[in-house]
Structures are given as C-alpha cells and as structure tokens.
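Here is the structure we will look at, set down as structure tokens.
Here the complex is missing one protein chain, while the rest keep their positions.
Which chain is which? They are A, B and C, in the order written, and residues in each are numbered from 1.
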Amino acid sequence: MDVTVTVNGETYEREVEPRKLLIHFLRDDLDLTGSHIGCDTGNCGACSVIVDGTLLKSCMLLAVQADGSSIETVEGLGEDGELTRLQRAFNEHHALQCGYCTPGMLMSATALLRENPSPSEDEIKKALQGNICRCTGYWNIVEAVKSVADA
Amino acid sequence: MADAGASSIMSETTLAPAPVEVQKGWGGQSVKRKEDKRLLQGEGVFVDDVKRHGMGYLHFVRSPYAHAHITRIDVSAAEAIDGVYGTLTGEEVAALTDPFFQISSAPGANIKDYSLAVGKVRYVGEPVVAVVAETRELARDASELVEVDYEPLDALVDARRAQDLGAPVLHDDAGGNLMWTGLYSWGDLESAFAEADRVVKIPELHFHRFNSTPLECDGALVEFNRGVGQWTIHTNNQFPGFAAIMMGPAMKVGLDKLRFVTQDIGGGFGNKITSHPQLVVCCLLARKLNRPVQWTEWRTDFHLSMSHGNERWFHDTEVAVKEDGTLLGFRTKALDDAGAWLRYEPLGGVIWAQVTPGMYRWRHIELEFTQVATNKAPVSPNRGYSRMQHLWFTERVMDIVAHELGLDPVEVRKRNYIRAEDMPYETPNGCVYDSGDYAAMLDLALELVGYDSMAGRRADAEARGKRLGVGIGSTLDSGTNNFGQSRLINPELQFSGNNEVATVKLDIFGEIVVTLGTTPQGQGHETTAAQVVADILGCSPDDVHVRAGHDSYWNSHAGFSGTYASQFAVTGLSAVKGATEMLAAEIKKLAGAVFGGVPEEALELADGGVRIKDNPDAFLPFMACGAIINANNAGLPEDLDVTLNCRYVYRPPFEVPDVEKKFGNLTLTYAAQIHVAVVEVDLETGSYEIVDYAAVDDCGKRINPQIVEGQVMGATAQALGAAVHETFEYDEDGNLLTPNFYDYHVPHALDMPPLATGAIESPSPFTPLGTKGMGEGGGAGIHAICAAIQDATGQVVTDSHNPFQRVWELMQR
Amino acid sequence: MLLREVEYAKPGSVAEALQLLAANEGARALAGGQTLVNVMKARAASPDMLVDLNGLEELRGVELAGDGTLTIGAMTTYTELMRSAEAKARPILGEVCATIADVQVRNRGTIGGNVCSNDPTNHLPPLMVAVGARMTIVGADGEREVPAEEFFLGVYLTAVGPGELLTRISVPAGKKDGFAAVTLGAEGTCICNAAATVNGSVRVALGCVDAVPVLVTADSAGGVADAVRAANLMPPSDVHASSAYRTHLAAVLATRAAEEATAR
Partner (left out) sequence: MNVSGERTFAAPRDTVWHVLNDPASMAKTMPGVESFDIHDDKRWTANVKIPLGLGGLKMKVDMEKVEEREPEFAKLAVKGNGVGAIMNMMTSFTLADAAGGATSMAWAAEVKILGPVGSMGQRVLQPIVNQQVQHVLTALDGQVQEAMGKTA
C-alpha cells in the first residue's frame, strides 16, 4: 500500500506491506535510525515518536495507519544541528549513558513539557513511565527534565 | 517500590579525600561527556543501524523444547520461497567448524559446543536453523516453513537434581551433568570451629537467575571479503578479544581474518560477551551466500537464549562465631547452575574467589564449588559476575548471624570489617585489597538515610499498618582481572595477567587522535580518556579527539581488550596515560631539536604546544610539531627517533597464582560500595516499598565523579529490580515464564525510590592514576533489600529474589 | 516485531466495518492495537485482515445524560476519558485509566479495546462489572445491549461475536466507587485487582482470579472478605502469584476497594 507521511517536516512517499510496523518503516524504509527498538511487547518506549501531536510507541502502530500524518522523531529536535534546552540538560545532568533509550526518553519528555511546562517530580516520573532505561536508574533523567521545567 | 518524596532526589555528600597526592587539572572534574551530542540527536550508530547493499536478514529457528533429539530437519520449503537467500543447519555447522574451545577441565572439557544445535536441543530458544532472506519479515515467514521433528526428552530444570541417579543428562560426552568442581580451603577451619562459641548453620541459600537486560539486544552485520578471505563483523559484542579466540579456532582461520567493528553499544553489563556462536553463524552464511548478513536479536530471543546470570545455591553452611559476633570462618557448598552450555563458564567457579572473605576479617574458609548443566539458557557474565553471588552470601551470613545472636547488624559488620589501617590487606587466598575504609563508608550511608531517626519512623509505619525494615548491603567491586586465575579452573590454560592498549598521535595539522582497545557501552570512555590526555599534554579535553567505538584494524587492541570486569579506569586509562606520556616525550624531543638542542627538562607542554620554560616566546604549537614530522621533515637530525604516533600497552603487575594452593592475587583493585535500604512492608499483602535509600561508593581516584555516580546509580537500579521483580523462572518442562518485559518487570521511573549518594576516595596505591575499576558494585542493593525485609518481617531471608508473594509467605511463618 | 502477512482495511463507517468483518471470516477489528499488535508480533495470533476502526469518529467521545448516565464510545482512548469533563461524573473511571500502562499506551489504547481483549490482567473488566456498565454491541441483525456481568465470556473472549462490534459502553450514575490492585511494580502488570461500588449493598468485582471478572456482593465493606471467601475462588497460578496468594489478595483488595468506595 502507498503511505505518505511527513517526518520532521519532510514528506516521504513509500509503498509498504500493511504488516510493517511504523518503527520498521522509519528505521528501514526512511533510514531514520534515531528511534530504537528495545523490546517486542510495547513496554520499553525506545521507539516513542510524536504523531500528529500525540506521543505514541511506533512499534504498536502499522506504517499504513500513519498514512497522511505528521511525525516528529528525535532527529527533528533542535534546529540546524543545535541541541534543545532539554537535550543540553540531559548532557549537563548525565541523564544518558549508552544512549539507546535516549531518543524515546527525549520524545516523552518533550511531549510532557509541551502540555505541562512546569511539571512536578512525580508528574515527570509518570510521564516517563513508558520509557525503560537500564543504565541510569532514571534519577538523572528526572533531574534533567526538572531543570528545564519553568519555575 | 516507592516514589521519591518531594525532597531533593539526591544529596551528594563527599568526605575529605584521604591525604594522598591528588592530581590537579582535568582529572577529577565532572567534564560533560563528549559522546552525548550524537546520542542526543539520534546520530549514534548502533549495530542495527548498519546497512549494506544487498544484505540479507537472518532469522533463527529456535527450539520449542527444553530437551529433545532432533530427528529430522527439512529446509526445502523455506528455501523454495522467492526472496529467501539460504539457510544453515547444525549438520553444516558441524562439517564446517570445530566445536568451541572449552575453558573447563574434564568433565566440562568434553562437551561439544557448536554455533547451532547438532542432533539435540538443550534449552527452549536454542538456535536450530538459520534462515536468511530479503526482508526481516520474510526471513521470519520462511523460518516457519522449516520443518524440524523432535523426540522430546525429560528436562532437567533444578540444579539440585542434576546429579541424582536417573536425572536427564544433557551432555553424554561429559558422562553426566557435572561440569566442574573444585575444593577451596584456606586457613585452619577446624581450629576456628574449636575456638568458636557458636556454630551458626544455614541449610540452604539461593541466589536467583536474572540479568541486566541491556535495552539493545545482540546483533551483527557481517561482510565477507572473498578475495582476502576476511570477515568484517559489525557487532555489539563487548569483548571482541574473547569472541576472536573462541571463533578463530572454531572457524579454523587466523584472528586477523576476523575484523571486529563497533561504534555505539546499547548497554552491555557483561551480557554481550558471549554472542560468538551467533556471530559464527553470521560469518558462515555471509560466506555461503556471498552477501552481507544482518542479524538482530529481538527481546524475547534475548530472554530465551542469551546470557542469564549465574543461579547459585549455598548448602550446609556452617559459620564459626564468637558470642560477641566476631566471625572466625565458614564452610559452605556452592552449587552453580550453568544452564545448557559453558559459554564463559566455568570461570564463575573462580571469579568469586577474588572476594573470598567479602569485606570481613575471617581467616578460615572452605568452599566446595560445583557447577552443573541444566536445560536452561546458558549463563554468562552479568554485572557483578560471580562476585555478586558470593558477596550476597557473605552479607546474608552477616545478617543471619546477627539474627541468631540477637546482635545489631551494624555492630556485627563494624566488628568484622577489614579496617582502614589493615590496608593493603592480604585475604586468606592471597588477594590484596588495595585500600578503603569500610566502617567510614557505613557511617556515611547510615547518616544519609537518617539512621538515628529510625525508631520514630518504625512506630510511624506501625501506625499505618506497615512494618519498617532497614538493611545494609556491603559489596566489593574487584577490578582488573589476573587471567592467571583461569588456571585454578584448568591448569592447562595458558592465560595470565591482563593488558590493554591505547594509541595517541599528533596528526599533520596538530590534531590529537586517541584510539582505545575498549568497546564502551555508555561508560564515557571518550570523555575520561580525553581528560587524562589533556592533563598530560596541557590542553583541553575539547582538543582531544577520541575515536568512537572499536575497530580491530586500529591496532589498538590486545588479547584482553574489551569493556568488562570493571577495568577501564585502570587498564584503559593507564594505557592512555602511557601512550600520552610517550607522545609528550617525543614532542619535547622534537622541539628540543627544532630549538637547536634544548634539553627536554627545559621544555614544558602548555597552551596546545611546547615551549621553553624560561623563554615563553620560544613556542612550537602542536600543529607545527605534527606538520614537521608528517610533512616537513627535511633537515631533521638523522637520529631523531620520533613518530608522534605512540602505542602503549599497559600491563598490570601480576604473578601466576599457585594452582595447588589456589592462592595468589586475582585482581588489582577493590572498589567498594555500601548501601542502606529502608523498606515498608504492607502486612496484609506482603507488598513493600523502598522508602529511603543510600549508596556510598569508594573507587579510589575519580577521573569524572559525575560518570562514577552515574555508574553507582545505574547498578543500584538494576539491583533493586533484581531484588524485587526480575527473575528468569522456568516451569518443570523448561519453559521460560518471563520471556519479555511484560512478565520480566524491570524498574520504571515510578519504581525508583529516593536516592542519596555519597562518596569517599581511597586512591589505589597499585594503579598509575590511583583509580579503581568500578560499576559492578551495585549488587549491594540486592543484599540490602534482603536484609531490610529480614529486619521488617523478623524472618530469616534465604533467597535473593523477594517478590511480594515470598514476603507474604515469610510473614505466614 | 515482524508480523505475519495481513490485509488492512480502514472503513469510513460502522456499517462498512461490519460488512468487512462479516465478509471476512479471518478479519479482526483493530482498535488501539496496544494489545492486538503485540500478540501479532509474537505471532500467537494472526488475523487475515485488520479492520482499522480509528477512522470512526462516531465511536469516539463521552456523553453525559440528564440522569447521570455516561455513554463512552468504544474508540475513546484512556487519555480522552481521563480528560473528559463529562467522565468526571463517575470519577473512578478516569482514576483507574490513569494507572493503566503508560502515557503512550493511554494515548492510543481504547476503552473498547481493553474490555474486548479481556486479558485477565486488565483493570477495566472488573471495573465495568462493579459499576454495572452495559455494553452495546452492533451486528448484522442490529444492536443489542449486554450487561457487563454477561459480556466477559473468557480470556480474550467476550459477547462480541464474529462480525460484530462493541460500539459504546454506558455507565450509570454513581460516585461511591473504589479500586485496589497489587501490580508488578508501580502501575505494572496486574497480579490481582478489585473494583467496588456501593449502592445500598456493596458490589465487588475481582480481576485476575479467573478467566472473567468474579462478582461478589455484601451488605457492607466489613462483609466483603467473607463474601470473597465464600466465592471459593480457584485463581490460576503463574510466575507472579500462586493460586493461594491470589486467593488471599482477592479478599484483602476487595475489602480495600469496598472501604474506599464506602468512604467517598
């Protein structure tokens, strides 16, 4: 089937099998390998992307279901290669180690901050509940997000 | 587990460092990581990101049986599909390769381990056939058409039954399920029991099966260069040096035919050391099909088949103690469940001995170690490898003794801890603890959880129908192996010592380029290496380009290169230091000549160049140095022996251990962590929350405190997950009941308790930078939770895994 | 990952969806897909055709009638329900939804999908039974309404038959509700749960103790534990909990849910 999507402002048209998951479509067909795969049960959130303004796990969506939608991935964060405040905060607070969960973590935190610019610590944890990190224990990630929350 | 309170999530407390020379400069600063930018922008290159024209995707047909004969394999239907490139079966593997070299002495030495099941399957999920096709989906479709007939056999799931008469036997070649056994005995245990006031007996303790489940699973993209007969293996294997010596002989090729390339690795924790069987399959298929072969392991595949941590039982433990809680010695029988294959085992049978007495001064110890095979996934190193199991045992003994004698666990520990003034301390088996002050660490940890206020908090919890418990977990992180310890397992082995390599060069435009032999998985090697280089060359870490990842073509690897066993801060950074000091000397030698015979001691490196100390105007920037040597060298003195491209191999000072006495120094450094956990148990349900937590670390000189703290935090989180929820449980038929993140619950953000971290620095007298390897000490969390639950319930805790049901059952006693 | 081949159809109306489902024996409705797609990844199930309901606005939204009855469209997501002003009329609904899985799943997963999958670990089946919800099912022969007690038939099996769709769920007015669960980690996989509602007597529905929610009633919260014991539950054992532990939890959680409901 034909699928047309806009990813980070760029429009792509591809022919895909209906069974192809959005995450495979992004990584294998569009070569946007920033979004990752860490499980096969929808638990880990490494594949989290924002579809038409809504944070989703792209491993539980078929590519054909995204037809006509506008998708934001980690590659789209920041302008002309610069880091966003949130990305800089991750660096400042050592909120990443291996970096594999980081793209999904950033998308979840970005979605949170759009809706709630000044989240409490518990709100931050709740917003990151769908993203597994095995390196950091989350403490520094929560600190990083807190540091960019408007006072 | 509990939410963090409203209070600050972390409080960093640092005691004054021990009075020793502390290096000035970049080392010791929390320099922000150089590797972060690409990872934050989704520009990291992980193994599944690597693509090649015409590559085929590999999918494994896996065994649904825990134990069965393979009576027939038919791949014709799969190969008939359009877009299927080919298959590989165990029969072909057996014809094309030799079995993997076995580390074990007999009987384990006799098993025949190939990269695909040959004739028999021995655990659910074992690779039986590999199928390669044009797309990932098609490869899996085709694998469903591979017909395999099995003749099921009884499964052996409980290691305690492995040596029973009539137990199912996994490896006929070994004549039974016993893989390796050895008796370790030091001191004079009988005199200890004679001197003891009490002998505390512990019939059985059990350390459960789990692993660190790195978020990225294993994978590879393998290209075969037919012309030169060489494979390029893009993989996230974290110990290519080990993979190479396993793969080369099996594939009957020289190691230079196996080029390992890695950039970013999505976590390892030891779990990515033993992917060599899958890599061999990829190599054979890349050659057979004459096209690049891509393999990505999915989460369920990983849980079913890869790198479980060693499950271990401790039986018939007897502890010789004085009434006042002084421990004299212990005797125990350790039974280790290796799973179906010895992929890194039976090294676990000696690795524990690096920390034989734990943190305590008892001198009389006897441990009979037995490792058996079972119909479960093969075990392999997992963060804290084999020491974690043993340290959990010594910590359980502390708390059970305290319980039996009615003493305070804090007092019992302080009475028995090896003291700061005893350092360096030689253990009963000849290991040398380099430095540390365990009692001071415990005091700090207790202070961080407000130990003095516990009485009031206990009462408050009671009022809410909860029971509060406090538990201590002390742990050692022995780093930088002496591989000579492998001879205690198998005297025939010709391994000893350790080594690591770095190269540092000044390029034509003065660029400082560093290559490492390691395969970092998030430990920030690019950053800490740059800090060390910057201090020696008198420049900024920003001026230092450390190549990302690993490539065996950089010629910056040695036999033990890799990232494992808490050693980079010692082996890796010492190699960097050595190479950089060579380069610094060469720069001075060159400048001396350029300045017309100025002696080296009159020169200094600073501001990105070299200058004459008492004549700052005489300054030669690195760019000029690089240009002169590389591109403008006419007229240089003939005898000027300078390349500005320096390779250094760091070799720790080790002796070969005494195989007869099983005595000698097995590791170079001993970082320590002491954790204190405060839990609240729901008396009705047995569910509990960790309401307070402190982790204190001492890893000697910290090159980058923020990175060190990150390691402490991550290891702690993994330990808490393992203590409460994470477990690889099998049913009686050998089916894994926790094959994915739905039933294998790893901690999520809401599970994390409030954490206070603290650090003290006791620099190692044995390492060039005063550093100690660290990162594996977090197992302390498991010990601390067990102790806290024992304190809360008043019942002796005998298992390392304490899900709510087990705690509820404890309270039913 | 890597699903088996499947056809995909995106109907523009419920009528069209019903035709597709009726015309293809192997067709299955795709709601949020937060369960179904994962089962398809394991290839434990592989429908021949997915009929994607996500285009059907008529199945979305929450309405509040004058008598306080809530009508929830089957394709309403957890997040939409949590944010719905109308849904506040029965606060427990939003409160429980807020503890299901995580933000991403709540943004896509639907109320209808949750009850139709009827995985024993789901929170909504017992909740729907406790609050006395009624499910509206539409098929070739028109609409029928099934009370929640009769809706859940087995694991992954409900009263929604082949060629039928759940269109909406109506929940009567009420406020005195409670919910209690023991999960694997905070808001993780459910080990046992209980939903209670007080309306004169106490109704408690227990989850994760059988293929379908088990309903017990008592005069007061104090009598709930005995009522649960009298139900002679024989819960399944699994890696997380033995039958005995689940039986014990059922009584404790039922009481806690009932107490919460009574206290409102």
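Operating definition for what follows: a residue touches a chain if its C-beta (ideal position, glycine included) is under 8 Å from a C-beta of that chain, and two chains touch if they have at least 3 such contacts.
Owing to the predicted nature of the structure, the values given are computational and were not obtained by experimental measurement.
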item	value
Among shown chains, those touching the left-out chain	B, C
Candidates C:Pro47, C:Gly73 or C:Gly112 - the one touching the absent chain	C:Pro47
Option from C:Met1, C:Val39, C:Met75 or C:Val224 whose C-beta touches the chain left out	C:Val39
Residue among B:Asn740, B:Thr757, B:Thr771 or B:Ser800 touching the omitted chain	B:Asn740
Listed residues B:Val31, B:Ile111, B:Val124 or B:Val642, member touching the removed chain	B:Val124
Residue among C:Ile72, C:Ala89, C:Val103 or C:Cys116 touching the omitted chain	C:Cys116
Omitted-chain contact residue, chosen from B:Thr213, B:Thr300, B:Asn665 or B:Thr685	B:Thr300
In subunit B, positions touching the absent partner	64-65, 124, 144, 152, 300, 733, 735-737, 739-740, 743
Contact footprint on subunit C, counting only the chain that is left out	26, 28, 35-36, 39, 42-47, 116-121, 154-158, 160, 208, 210-211, 236-240
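Keep in mind that, in the parts below, only the chains that are shown with their structure count from here on.
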item	value
Gap in Å, rounded to a whole number, between the CA centres of subunit C and subunit B	43
Separation of subunit A from subunit B, taking each centre as the mean of its C-alpha atoms, in whole Å	29
Multi-chain contact residues (two or more partners), subunit A	17, 19, 24, 37, 40-41, 126, 129-131
Touching two or more other chains - residues of subunit C	1-5, 42, 102, 186-187
Residue numbers on subunit A that touch subunit C, as the complex places them	1, 17-19, 21, 24, 37, 40-42, 45, 48, 54-57, 59-62, 64-65, 108, 111-112, 126-127, 129-131
Interface residues, subunit B side, partner subunit A - complex	3-4, 6, 9-10, 30, 32-33, 35-37, 39-46, 48-49, 51, 136-137, 212-217, 264-269, 296, 298-300, 521-524, 706-707, 709-710, 713-714, 716-718, 740-742, 746-750, 752, 755
Contact set on subunit C toward subunit A in their complex	1-8, 33-34, 37-38, 41-42, 50, 52, 54, 101-105, 107-108, 186-187
